[in-house]
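Only one protein chain is missing from this complex, and each of the others stays in its spot.
Labels run A, B, C, D and E following the written order; every chain starts at residue 1.
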Amino acid sequence: MFKHIKELQYNAKPTQPDPVYAKKLQEILGGQFGEITVMMQYLFQGWNCRADQKYKDMILDIGTEEIAHVEMISTMIAQLLDGAPARDQEEAAKNPAVEAVLGGMNPQHVIVSGLGATPTDSVGYPWNARYTIASGNLLADFRANLNAESQGRLQVVRLYESTTDPGVRDMLSFLIARDTMHQNQWMAAIEELEQAQKAIVPSTFPQNLEKQEVSYSFMNFSQGEESAQGRWASGESMDKQSNFEYVANPEAMGQIPQLQQAPAYIHNSPDPTKPAPPNMESANYDKQN
Amino acid sequence: MFKHIKELQYNAKPTQPDPVYAKKLQEILGGQFGEITVMMQYLFQGWNCRADQKYKDMILDIGTEEIAHVEMISTMIAQLLDGAPARDQEEAAKNPAVEAVLGGMNPQHVIVSGLGATPTDSVGYPWNARYTIASGNLLADFRANLNAESQGRLQVVRLYESTTDPGVRDMLSFLIARDTMHQNQWMAAIEELEQAQKAIVPSTFPQNLEKQEVSYSFMNFSQGEESAQGRWASGESMDKQSNFEYVANPEAMGQIPQLQQAPAYIHNSPDPTKPAPPNMESANYDKQN
Amino acid sequence: MFKHIKELQYNAKPTQPDPVYAKKLQEILGGQFGEITVMMQYLFQGWNCRADQKYKDMILDIGTEEIAHVEMISTMIAQLLDGAPARDQEEAAKNPAVEAVLGGMNPQHVIVSGLGATPTDSVGYPWNARYTIASGNLLADFRANLNAESQGRLQVVRLYESTTDPGVRDMLSFLIARDTMHQNQWMAAIEELEQAQKAIVPSTFPQNLEKQEVSYSFMNFSQGEESAQGRWASGESMDKQSNFEYVANPEAMGQIPQLQQAPAYIHNSPDPTKPAPPNMESANYDKQN
Amino acid sequence: MFKHIKELQYNAKPTQPDPVYAKKLQEILGGQFGEITVMMQYLFQGWNCRADQKYKDMILDIGTEEIAHVEMISTMIAQLLDGAPARDQEEAAKNPAVEAVLGGMNPQHVIVSGLGATPTDSVGYPWNARYTIASGNLLADFRANLNAESQGRLQVVRLYESTTDPGVRDMLSFLIARDTMHQNQWMAAIEELEQAQKAIVPSTFPQNLEKQEVSYSFMNFSQGEESAQGRWASGESMDKQSNFEYVANPEAMGQIPQLQQAPAYIHNSPDPTKPAPPNMESANYDKQN
Amino acid sequence: MFKHIKELQYNAKPTQPDPVYAKKLQEILGGQFGEITVMMQYLFQGWNCRADQKYKDMILDIGTEEIAHVEMISTMIAQLLDGAPARDQEEAAKNPAVEAVLGGMNPQHVIVSGLGATPTDSVGYPWNARYTIASGNLLADFRANLNAESQGRLQVVRLYESTTDPGVRDMLSFLIARDTMHQNQWMAAIEELEQAQKAIVPSTFPQNLEKQEVSYSFMNFSQGEESAQGRWASGESMDKQSNFEYVANPEAMGQIPQLQQAPAYIHNSPDPTKPAPPNMESANYDKQN
Partner (left out) sequence: MFKHIKELQYNAKPTQPDPVYAKKLQEILGGQFGEITVMMQYLFQGWNCRADQKYKDMILDIGTEEIAHVEMISTMIAQLLDGAPARDQEEAAKNPAVEAVLGGMNPQHVIVSGLGATPTDSVGYPWNARYTIASGNLLADFRANLNAESQGRLQVVRLYESTTDPGVRDMLSFLIARDTMHQNQWMAAIEELEQAQKAIVPSTFPQNLEKQEVSYSFMNFSQGEESAQGRWASGESMDKQSNFEYVANPEAMGQIPQLQQAPAYIHNSPDPTKPAPPNMESANYDKQN
């Protein structure tokens, strides 16, 4: 169960309206790696957690914090839209450049939401749940979380660079700091799990059942061998079970596929090298007609 | 540019048809973390790569391999669908359980694709490009890749557990092994980058510009303190810049938001505590009428 | 800002696992009118609210409650999935009907979420933000909310009818009761607003600017006049501004549309009654070539 | 069955082209609450109607009218796009502001539709069927319809405010008037149904089976009690079955959830406080290998 | 403008309910090539038509017919769902196979639509407008239409094979016949246009501006030359402008791409072969701080 506290977690006070920037800021609200994504991802990971309570509690702590981030950014966007001109104003008519700047707004901020934030990204695409994952395997999911916080902080930083409004930057500097913590947090949790189990997800699958001759081979599927220069191409493997091998010219190990004809009632292509079939040659018509 | 080789990278030969399993296997073909996802993600990361050629080449090597994985699984699914009954057969009519098993098929495997694989997941939802990310920041993207390979290997293992067909398991054991390599590969690339730059993405943002007082604080947003027991709640932070701090009862630091009224031409709610407005009181009607 | 309380708002304790029912129950979690929809709809309406604080507070109260409903249903689904068979078991092999029942599961409950709830509906379609509306006009939005609670309670009732598990029915009886309250609540808020302003949304548009000769006409666009029997076809209009009129045979009032040819550089169809154009007749090639 | 009449229901004649406004106007064509939505919603409600013929007929009358509205707006958009510049014109090159205004166009109006309307909204997002509902319960659906007409009229009014073109405003004034009628119509139908049955949807569920102690309680899930001031917090409930109660500090009534471990073959997280499992400890490998 | 006629275009009378078949039949209602697709595609092509009136009229004739097809199939589905069991019945409990067959139903047919058709396909995926095209170029669009009628008739035939219900087959035999006509119709219109203009769309682009040395070359991008055996590999080209050429081993004609570094304020990857940047080295911080 949840309780709401009226104060925001941190200030969301723009210095002045900026409806074009409001459109851009939507990315970290309702985008692929926006705050709605981490909020929903963490809440579902927490609710589905079948592991030790310290994990469930930790995940729900951060999930609950993310609801507050969604709240802060929504509030900021609503204020950036204050007084956004919706109509064909005299001033705009006189000054096509002003009109044009407004052309950079998201029209739904006027028509649909009446100057409010929307759960969409910076091109207006609605948030959807396939942005999230809660797999039941904590190590897999913590890697998903570290990825989300990495992409997320990168996007916030790019948005910080895209404005000079001190109020907006103040809020973003808070979000950037929290993302620093959250990257650290997931790295810590990952380290803990990798030490307790093994580094390859899932660690519980018996390795003798995988096709082990290709488990540590880097396969060079392109001309040239620049890819041989990296850490991934030689030396001990990261899971410490073997050594990396560089396969300069990987060979095909499988068959040339030959699919059989589909049954007549599927009506796939008849063999075009033969004459057209008589009307009744296929399928199950006779018994019903 | 690309060239096609007729042999599959590895064998895709089921022992017998199994149209219900074909539906499940779609998950690792066209699902959120299926092979189409990693294929497209790596190809776009490679094509957009502005860093050293060894990275671009490495990413495109693995991206090219993933096209072959899509090919193998598609071929497997088409064979699992061989002879799938589409019609109301006498046998099925006599044996409702047989009919019922077929109820577990994806109907589009008959109606739409004529016994072929489709670029969709195990519930028939079509693959879409928001499953992928190519951010231009390699460390961020390699974390995305490690996540994708972790979720992917987990799903393949679960599918391995869901069948006893030796031919299917043979192909899956190859994919599991390659995912072992690919997890190792991205871990290696991440380690290399983390050592060259810093661990927090993006490493290039000046840390003095973030709100540093909350950069290492774990905030406990729920009753109870089970979350204090983890590595994330105390000790040196993972980026080695500070120490984790546990905030048992985090306080709100922001304002209580108060949004101003929208302009009349937006037609948001009038103040309901006042009488209904006269017809002409708002907006820009007079000048046009 | 939000705080999490570990107890659920109400019990979510199934009597026994039922993975097929878990799939159905997803509808009221992540479906068009599921709990995620009302949670997000109310939170965004609250955060965007530019009206009196009593509305903002009321909307956020109910929005916060809905997060708890998402939590309850997610928890229920995870328990309904307890021990769901993922593999090709001996028993199932012997008993095709058992296998078939399991064919009614959502395969992603095994492969993707590892026996956890997912933010999707009963056919596995992911929740998306276009299910919600926050228009800035409270009367419009409260009608959206009354609709959502009506569709929602209807779906919960249908799911109540689809199970006999006392634990599941206990939780559903709580949700049904809360939906009774929430329908009442939005009806109360609507009545308050309709009395303060006018019943037609938006009430602030000057009615003399609309084409008033068709503002109260029921137009019969089909053969037969059964539709003349309803309250909507005669008597005083609901906004008390006029009387309903039944137009038995509505006439077209507009032009026959005739669009002009597109410019040559658009390459729409040339007029097929004339000879094919010479190569250089259109577009802006000469100046660049 | 349907017949087409060449004249539009009302005139759709812009005074001059305006491709940027064409983009905005798409919202009421293919948006969440655009004309395609009500057209499809009403047609499906009518075709699925299992109630008295007067309802089926009435719903199909209005559904048929909405096809004509889609036609009118499509025709208007095509004309607003007349002569929209697709190419890098000399004039534009000389006048970056002109070019910039064109930057506000939807590029698909040139590249994809060749100056035609598209079944998408004002950000180019395609219309989809999850915008509609036909539940089989008329009272629920009529509330959906009243909501759609309320949001729809609000959006048309906002678009009316965004232009001064007399021809566009003339068409919009017709649509606004029809939406006045349609809001009245659904209010009338709702009143008729609420009087015949009860106000809470579905009215057929026995109220003694719901958890009646919370059926009329407003729960205050946030700090502060501004929400106590509304009609929803005290007095007789709208369904006249009880009185509203204000719960200032709602208590959790449910359990603290504790999920059990998943079976080994699901490969969720092993308990990280224990050593890594030996390779063969889980799952069903021995019997097949 | 449109008028509704109460009779269906053709009978839609199943012999008995069949809720599992109802799910499958959804494919030709709301699927990628279902009747909603052709209805919307033709209506928009007609409304956007800038060519001769005979085309506009013809396209709208068929578009109007397709609305009637949507009506017929919706009506059929509603009847196939008559009496579909929603609850945990005694009989089903006794007979797991019966229950299992019902597991093949679309659960939304009970929970969401109350035994009505839905605008979705056979896996429950909602219809969306990206299934349609109206490009403004008639020859391009008529090819789209011929494709839609070909895929559509194929799907209807497969569904005909999947049932033995005489009533369902009767309706499908009507739809199959109309698709025969509609394929003929678009072939006729295509022939007319190809004769008036040229066969390559768009025919108005000056062919000397395309890179003509590759305009008629079949490029063999795979091992082996089976593809040389087709009509496409030799002989006169279909547009009669040249001869097909078979390129057995196509060479790359382009550069090896080398992208330049992104500006510092984008925060892409720093060069990992160099030391980590000092905090203040990039971006525009100094001027604001």
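Heads up, the rule we're going with is that a residue touches a chain if its C-beta (ideal position, glycine included) is under 8 Å from a C-beta of that chain, and two chains touch if they have at least 3 such contacts.
What you see is a predicted model; the values in this text were computed from it and never measured.
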For this session: Among E:I28, E:L60, E:M105 or E:V168, choose the residue that contacts the chain missing from this document, as touch is defined above.
Result: E:L60
Seminar exercise, completed: Of E:T15, E:S150 or E:T164, the residue touching the omitted chain is E:S150
Exercise. In the full complex, which of E:A22, E:V38 or E:M72 touches the chain missing from this view?
Worked result: E:M72
Problem set entry | Contact with the hidden chain (one of B:D18, B:E35 or B:E71) | B:E71
Problem set entry | Contacts of chain C with the absent chain, listed as residue ranges | 154, 157-158, 161, 164, 166, 169, 265-267, 283-284, 288
Exercise. Can you list where chain D touches the absent chain?
Worked result: 1-6, 47-53, 86-88, 96-97, 99-104, 106-108, 110-112, 114, 123-126, 135-139, 192-193, 196-198, 202-209
Problem set entry | Residues in chain E touching the chain absent from view | 5-13, 32-33, 53-58, 60-62, 64-65, 72, 75, 78-79, 82-83, 86-87, 110, 114-115, 125, 128, 130-131, 133, 135, 137, 139-140, 143-144, 146-147, 150-151, 153-154, 157, 160, 170, 173-174, 176-178, 180-181, 183-185, 187-189, 191-192, 199-202, 205, 207, 209-222, 224-227, 229-232, 237-239, 244, 250, 252-257, 259-260, 262-263, 265-268, 283-284
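The definition used in the following text is that only the chains that are shown with their structure count from here on.
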Exercise. Counting one step per pair of touching chains, how few steps separate chain C from chain E?
Worked result: 1
For this session: Work out which chains are contact partners of both chain A and chain D.
Result: B, C, E
Exercise. Which one of A-E, C-E or C-D makes the same contacts as B-E, at least in over half of the residue pairs?
Worked result: C-E
Exercise. How many Å are there between the centre of chain A and the centre of chain C, using C-alpha atoms for each centre?
Worked result: 24
Problem set entry | chain B-chain D separation of Cα centroids, rounded to whole Å | 27
For this session: Among the residues of chain E, pick out those that touch two or more other chains and give their numbers.
Result: 1-6, 47-48, 50, 97, 100-101, 103-104, 112, 114, 120, 123-126, 135-137, 154, 158, 161, 164, 266-267, 283
